[in-house]
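Scroll down for the structure; my scribbles are underneath it.
Every protein chain but one is kept in place in this view of the complex.
Let's turn to chain A:
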Amino acid sequence: MKDQDHAKARSRRIHRRIMLWSLLLIGLGAMVAPLTGYLFVEIAGAQSFEEVNPRSETTWRDVREGNGGVTTIQGNETGVLIQNGGENYRQLRNGPVASIMPWVMGAALVAIALVFFIGGRHKLDHAPSGRVVPRWKLWERVLHWTTATLFIVLSITGLSLLFGRAVMIPVFGPEGFAAYASGAMMTHNYVGPFFTICVGIMALAWAWHNIPNKTDLEWFKAGGGFIKGKHPSAGRMNGGEKVWFWFIVFVGGAVCVTGVVLDFPIWGQTRETMQQAQLVHAVAAILWISLFFGHAYIGTLGTEGAIDGMTTGYTSVEWAKQHHDLWYEEVKDQEIDADEIGLTKGVAVNRDSGAPTSG
């Protein structure tokens, strides 16, 4: 009996649900159906637009819109009489890209200066004891510094090509700058693909260190260690480092892809592709350089002991505990005395200079 009651109740519930949804559907249909009139007008309007006015001359309109004709001259897009994208490219490149992007770079430098002068350096809380833990393997350090060197070379040469006309011609004169720019362009073009390969290897090699997790959220909530006295937990890579990594993967990736497109004009790219690629390349690259300033500051001057991991491959135990406590727990069994492995550089070795400070 009880089962029967249950079954009845359930079927009643289902019926009620079907009824409710049907009513909703009917209501919705009643509201939407009259709107199909607009759709009809829209379609009819689109069709009438396609009809050609017999009194108008369409040839020149086609030309003006960039449609091509036939020519005996061989080559890419030789049949196109007018390519309109070039003027947009010119306006955007010489306008917003050249006038706004330098301010982004400048703002990054100002922000770093503010952090340095107001917040101050991030010193070690405890004097280094001379004990160290391994952080970066030799091949990882070689990869990092190769990429870093190429990045700086590409940044300087790339910025020279965009801003050299305004900034460097008045200094070097047209001939001097042209000689430099020629070398800069060649360097940029030949170095770029190798840099792209380095970035690609880095992205593949370090992706698994950089998978975001809950710890990163807590890290950001706690101000990412920028607030004095607070040391939010972090694993091997903290939230900030992960942001930098994924920024390189996506924004840096865009720079690399557009760079390769621009560097090899042999695959039949249209002018439009090249114009767009160049604008994306310039904007993304300058964003990259701006964030790089922050990376370089935090990795060297900003955080005491941070550079050791990338130069010697080992960091002091004190640094690891302070900045990457969760990671330290993982590697503390590999802890070793700096003298034992013959370390001659780094905070852990210079025990006196790394004395505890009030900060």
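Things worth noting here:
Simple rule for what comes next: contacts are C-beta pairs under 8 Å (C-beta built on N, C-alpha and C of every residue); 3 or more make two chains touch, one makes a residue touch a chain; residues count from 1.
Quick note on the criterion: contacts and distances are computed from a predicted model.
Per its UniProt entry, the chain excluded from the display bears the name "Formate dehydrogenase FDH3 subunit beta", taken from "Spermidine/putrescine transport system substrate-binding protein", "Iron ABC transporter", "Nitrite reductase large subunit NirB" or "Formate dehydrogenase FDH3 subunit beta". Taking the complete complex into account, A:Leu161 is the one of A:Leu161, A:Leu217, A:Leu326 or A:Ile341 that touches the chain left out. Check A:Tyr89, A:Trp136, A:Trp244 or A:Tyr314 against the missing chain and you find that the one touching it is A:Tyr89. Although one chain is not drawn, its touching partners on chain A can still be listed: residues 57, 59-60, 62-64, 68-73, 75, 77-84, 86-87, 89-90, 93-94, 161-162, 164-165, 169, 174-175, 177-178, 181-182, 185, 189-190, 193, 262-266, 271, 274-275, 278.
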